[in-house]
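Next up is a structure, given as structure tokens.
With one protein chain removed, the remaining protein chains of the complex are shown where they sit.
As written, the chain order gives the labels A, B and C, with residue 1 at the start of each chain.
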Amino acid sequence: MSSATLYSVSYDLSHTLLFALGGLIGGPLGRLLENGDLVTGIGVLVFAALLLAASMLNTIVLIWYERKLLGRFMDRRGAMHVGYAGLLQNFADGLKLFRKHTTRPREADEVGFYFGPTAYLVTSLMIFGILPISTGWNSGPMPLSLLLALVIFSFAPLFIFVSAWSSNNKYSLMGGLRSAAQMIAYEVPLLLAVVAVVVVAGSFSLTTIVYEQQNYWFWGPLIVALIVFVAAMLAEMERIPFDLPEAEAELVEGWNTEYGGMLFAFFMLADYLRALVGSILIVLLFLGGWTLPTWLPGSLTAWPLAGIFWFMVKTYLVFGLFVWIRASLPRVRTDQLLRVGWNRMIPLALLSVFLAAALVTVRCVPVFGCVPSPGA
Amino acid sequence: MQPADLEQALRPRLGEHLLGVEPFEGTAGKVRFDRSAAVATFRALHDELGFTHLAMIGGIDWVAHREVVYTLWSDAAKQYVFLSTTVPADDAHVESASGVWPSANWHEREAWEMVDITFDHHPDLRHLLMPDGYAFHPLLRSFKLHEPEELEVKVRHV
Amino acid sequence: MGRLSAPATSPGAGAAPAAVPAEPAVPFVEIEAVRAKEFVPAAKEALTALVAEQGQRKLIQPVFNWAGRNSLFPLHWGLACCAIEFAAAFGARWDAERFGVVPRSSPRQCDLLIVNGTVTWKVAHKLVTLYEQMPEPKWVIAMGNCATGGGPFRTAYSVVPGVDKLVPVDVYIAGCPPRPEAMLDGILELEKLIRERKE
Partner (left out) sequence: MSEMWINMGPQHPMTHGLWNLRVRIEGELIRDVDPEMGYLHRGIEKISEDRHYNEVITLMDRCCYVAGLAWEHLYIRAAEQALHVDPPERAEYLRVLCDEFQRLGSHLMWYAAFVQDLGLMSPFLYGMRDRDLVLDLFQSYTGARMTYEYMRVGGVRNDLPPGFTASARKVLDWLSDRFREYDQLCLGSTIFRKRCDGLGVLKGPDAVHHGVTGPMLRSAGVKRDLRKDRPYAVYGQLDFDVAFADGADVTARYLVRMEEMRQSVRLLRQVLDWLDRHPGPVIAEHLPRWLGAPYAPIGLEGYLLKRNYPKGVGFSAVEEPHGEALAYVVNEGGEHPYRVKFRSPVFANLSAARTYLVGYHVADIPPIMGSVDVCVGEVDR
């Protein structure tokens, strides 16, 4: 199963390409091309390009998925007329936004106005290089990949605040302030919930965490951590019920009020990229990643790309849960959000860490089986 | 409550400033008072007769004079009553009722703007419906509606 | 390099088949005729044609027009009665989102201003401001009789008799108020306009 992975494919591609080119040219220049480091470098670049394309495509499909699903929840159809069942709708939106003029208000800060959304999008994209989607997706072992992903994930409030402040609009500024307060408040329970997972899995590497879930997925024994993680993730992704920074009813469009054209598209893309990352993290940490339960027939995973397939199925189901929440819950207020964050979420997260520690000590849980010994 | 009851209750307080109580179908009556006793009338109706709800203030332009009509409601009697006072067109002002009923604020602003009746001691008498600086009073009979073709449109970009 | 059957001395003949009618028995004449010497002017010609075509906006423009007409974001702005029908068009029965029409609250993100109601002089300059805040390319739909020409309030002292006196209007929708079907029809008419757009 793990013989043909995305990274190996891109490595092979670059290897074949470079060696063919080197053979064709011949001489010292050709030998220079047949260098192993160069092959690895080009392979990584190809891998990155594929990754970029895959994540962008996924994001756009995710937007389509949300619109259709939301439509169904609301007794209507959603986008229908562009492409089959509206599949091309978001491409049309993107092209249109690409074509639109980008205007900058006269009083806006020039550097921050353009730097904010760009950095927001770029940092959101960077996370995809770290997340293991299936076995062999990454180039090599990354012992601290979970920590790195969360670090990059938490850059966002800075850039949101920069872009909100520099667009020189009161609504934007209030949105930016809310966003900063909210994200900082929910970083803490998010990380504590992650600590619970790390305690049980004994590693900060996402790949290892997935492998540790071979016996049982972590959502059962770590249900408290899962609840905290999902709630904190909703706040981090700024989705209803925690979408205060872009609360349409009072703050027009929140911190992206002054942004139009491609910069607005950057925000939209980055928002959904983060939603995708959030769903992926939940799948990786709690739902067994690309594995399936062992009591299911092995034929389900015995074909190439089965890992990626099951992984994406899980991711989309998790995201469907977020859409469901969006269709059925109103928005909370800033002070309530912060109060819940500091007063409820952090104690719950600490409890989940305690439970995880207890689990590691007890080692075996009746229904779920036994925890593998750390480092084994 | 009948017009006679109203007159009986108000006459001692207002004296000759009460110009009469006319019957009006569907209400307790129409109390006509002199504008010099405006606040006394409001107080009497609000404090003694229980007309705590001021529903509407409307101005009518009768060309020679203008009339201000107050519509009040009493939750106890479950009845409306009209108050009416006339002001001459060249000296159109009357005491504000917003000290007695806060809800009079906007109604008086509108009446001032539309029928050009000034309300003395009004806390905040400025334009409500028309833009600031609008020089006309549209609901006066002398204000004629134009045909839009006569308009020359000039938009000033702000 | 292979057989050269076409006479090399026919420089003027850009198209190879015209130059080799004499020997139709040789099947691969056309490939061989494309030699470097002749390829350069041919390619130049083709490229010039391509650039000229692009100059007339025939290549990329249709793609952008397709995108533009399929994702019209109207400004979320309710003026008067027509705004209720405008909202009804986004309800479950008509669902304007099928056509990719999603209302946005910020004018920066919109490309369609639907004037859905009576415009008064007091709001006129705010309407113009909102129009100017929308980035190009943008369109305006005058929805209903009031926006088209003042409607029943045409004679009133405070009403702009037709929003086209303030901003350029692309599509007028008749009705007082127009039904949601009429509004969707207006949007589809606008899509037809965008399809033929040249710039």
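Simple rule for what comes next: contacts are C-beta pairs under 8 Å (C-beta built on N, C-alpha and C of every residue); 3 or more make two chains touch, one makes a residue touch a chain.
As the structure is a computational prediction, the values presented were derived from the model and not from experiment.
Engineer: Specify the shown partners of the omitted chain in the complete complex.
Structural biologist: Across the whole assembly, the hidden chain touches A, B, C.
Engineer: With respect to the chain omitted from the figure, which of A:L18, A:A119, A:A156 or A:L244 is a touching residue?
Structural biologist: In the full complex, the listed residue that touches the missing chain is A:L244.
Engineer: Quick one: say which of B:V39, B:A89 or B:L129 touches the chain that got left out.
Structural biologist: The one listed residue touching the chain not shown is B:L129.
Engineer: For chain B, which residues touch the unseen chain?
Structural biologist: Touching the missing chain: residues 24-27, 52-56, 58, 60-61, 69, 71, 73, 75, 78-80, 82, 101-103, 105-106, 114, 127-131, 138-139, 143, 145.
Engineer: State which residues belonging to chain C touch the missing partner chain.
Structural biologist: Counting over the whole complex, chain C touches the hidden chain at residues 75-81, 83-85, 87-88, 90-93, 105, 107, 117-118, 120, 122-123, 126, 130, 152-153, 155-159, 176-177, 179.
Engineer: In the whole complex, what residues of chain A lie against the chain that is missing from view?
Structural biologist: Touching the chain left out of view, chain A contributes residues 70, 73-76, 170-171, 174, 240-241, 243-244, 247-252, 326-336.
Convention: only the chains that are shown with their structure count from here on.
Engineer: Give me the two chains with the most inter-chain contact pairs.
Structural biologist: Looking across every pairing, the one with the most contacts is A-C.
Engineer: Just the number, please: Cα centre separation of chain B and chain C in whole Å.
Structural biologist: 56
Engineer: Per the centroid of Cα atoms for each chain, what is the distance between chain A and chain B, given in Å?
Structural biologist: The computed centroid separation for chain A versus chain B comes out at 64 Å.
Engineer: Measuring from the mean C-alpha position of chain A to the mean C-alpha position of chain C, what distance in angstrom results?
Structural biologist: Centre-to-centre distance between chain A and chain C: 35 Å.
Engineer: Of all the residues in chain A, which ones touch at least 2 other chains?
Structural biologist: Residues: none.
Engineer: Can you name the residues of chain A that touch chain C in the complex?
Structural biologist: So the residues of chain A in touch with chain C come to 67, 71, 74-82, 86, 88-89, 91-96, 98-103, 248, 252-253, 256-261, 264.
Engineer: Under the touch definition given earlier, write down the residues of chain C that touch chain B in their complex.
Structural biologist: Answer in residue numbers: 121-122, 124-125, 128-129, 132, 150, 154-158, 160-162, 165-166.
Engineer: Using the touch rule from the top, collect the residues of chain B that touch chain C in their complex.
Structural biologist: The touching residues are 129-131, 136, 138, 143, 145-148, 151, 153, 155-158.
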